[in-house]
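One structure follows; several queries about it will come next.
All protein chains but one are shown in place.
Naming follows writing order (A and B), and every chain is counted from residue 1.
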Amino acid sequence: MSQQRQSPGAGRAAGERLAVDWIACDGRGLCAELLPERVGLDEWGYPVLEGQALTADLLPDARRAVAACPKLALRLQPC
Amino acid sequence: MTAPQALVEERILTQGAGTGKYRDLDVHLAEHGPVPSTPGPALVTLVEQSGLTGRGGAGFPTARKLAAVAAGSAPVVVANGAEGEPASSKDRVLLSYAPHLVLDGLQLACRAVGAAQAYVYVHEGPLVAHLENLVRARARRGVDVVVPTVVAAPARFISGQETAVVSAINAGPALPTSAAQPVYVKGVDRRPTLVQNVETLAHLALLARHGASWFRGAGTEREPGTMLCTISGAVASPGVVEVPIGTDIADLLERAGGPSSRLGAVLVGGYHGAWLPAPTAAELAMSVAGLRDAGASPGAGVLVALGADSCGLVETARAVGYLAQESARQCGPCMNGLPAMAHALGELARARPTPGLADRVQALALAVDKRGACHHPDGTVRLVRSALRVFAAEVRSHQGGRCGATDLRPVLPVPAPMAGPR
Partner (left out) sequence: MVTGSALWYLSRGTGVLSLVLLTLVIVLGALTRGGRSLPGLPRFAVAGLHRNLSLLSVAFLAVHITTAVIDPYVTLRWVDVVVPFGASYQPLWVGLGALSLDLMIAMVVTSLVRRRIGHRAWHAVHALVYLSWPVALVHTFMLGPDVNSGLQRWLAVGCVLASVTALGSRLLSTPAPIAVPDRAPWPSAAAPGAGMNETVHRTTTEVMS
């Protein structure tokens, strides 16, 4: 365990991923600003999610993104 | 009553259907007898043994649906006859010729899940009043334990989607919702709701009378029974036929009078289905298992034959234009991406030699696939991808500014654009 050189949280899957409520989503883009590692934007401004599970180090930013969505369209769900 | 047996297996669309006369209650009772009194749990077991799957396009095992809804309290049953697919008429034909089979099936489904509330959901039009009269007549004769309410829906493509059905019955718009829980947990009036295609209910009405082994007497091991198919396009007598599941597509085309010209391709499964080259399609069985490897599925039993002189790209562009119009416009990728795809396909269909059109269509397809609250974008993408694959030669010549088709009469039915609110 002490051989691990990367930061403790990186690489470990957190068992959760992001999901979008497409009807509520308005393409505001705050999620992409707060979690660019996992959320991109399509040509119309709507989120494109990387499908894989979030790693533990990304989880705090993911939670921030979920809280910041003005339409409550982003949520965390178990994989 | 003796179970229907025939060389060409016809159970729902029996002899009388061919005469074009609707079978009223007396004819129905004379032919099929009264609704069986099998108790609810036994009905669920019977359906499970029979292997009945949904006939609305998804093909979900009916017994599993019944069990899921029966597990909830105060459930509701909906007979879904809102046939939004323009190339499909089977539900309309069924409700016109043999509505009492559907209404019997509705009673049985209510008993199977323990529901005291039922609905019949159809597009607005003459069917609504017709069904209301039938429901009243059955109530007067004491045929129905649960008297259903007939609900009229706007005649749009998306009106028959499961969550749209529930939304409309809940006095909302007939549009899909992104509800947190599936309808079999929380649906009409926040109660567990069984939404079943009208053809599935008709099969239920028959198998309750004749048993599981009778039902399994037609069709395949994994997909037993018969199905209603709507066959149109370049065939001599387009219409609705009833066939055992797993019938070869070539035989199906023969049942519709055979091809009226040399065929180039066949659209299988409707506007959310896939194109197949005609020689390939002819040898495939019209079943989920038979079509899976070819990247298609029977859907709601729709086949449209395309003559070799017609242009598959023009037809696909017309269909996608319609599908773009029919977007519920609730989700960004769909309401932006589908019209963009339709526009690009239109340019390609017109053989505008703009470079990169086909790539643009593919990119848009990737952008909208699985990014919506319902499967409207996914189904449209499936149609588009199959078109670019099957009509690859046409794509090349169109990009070069040429279209080789000689027959430009429209084949796929595309309703005129509707105005007004949903």
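Things to note:
Going forward, a residue touches a chain if its C-beta (ideal position, glycine included) is under 8 Å from a C-beta of that chain, and two chains touch if they have at least 3 such contacts.
Source: prediction; values computed, not measured.
Only one of B:240, B:300, B:357 or B:388 touches the absent chain when the whole complex is considered: B:240. The chain not shown here is touched by just one of B:39, B:126 or B:142, and that residue is B:126.
For the options B:48, B:254, B:309 or B:347, the residue in contact with the chain missing from this view is B:347. Summarising the interface, chain A meets the missing chain with residues 24, 26-30, 33-34, 44, 68, 70-72.
Everything below uses one rule, namely that only the chains that are shown with their structure count from here on.
Centre-to-centre, using mean CA coordinates, chain A is 37 Å away from chain B. Within the complex formed with chain B, the chain A residues making contact are 20-27, 42-46, 48. Residue ranges on chain B touching chain A, taken from their complex, read 176-178, 330-334, 336-337, 367, 371-373.
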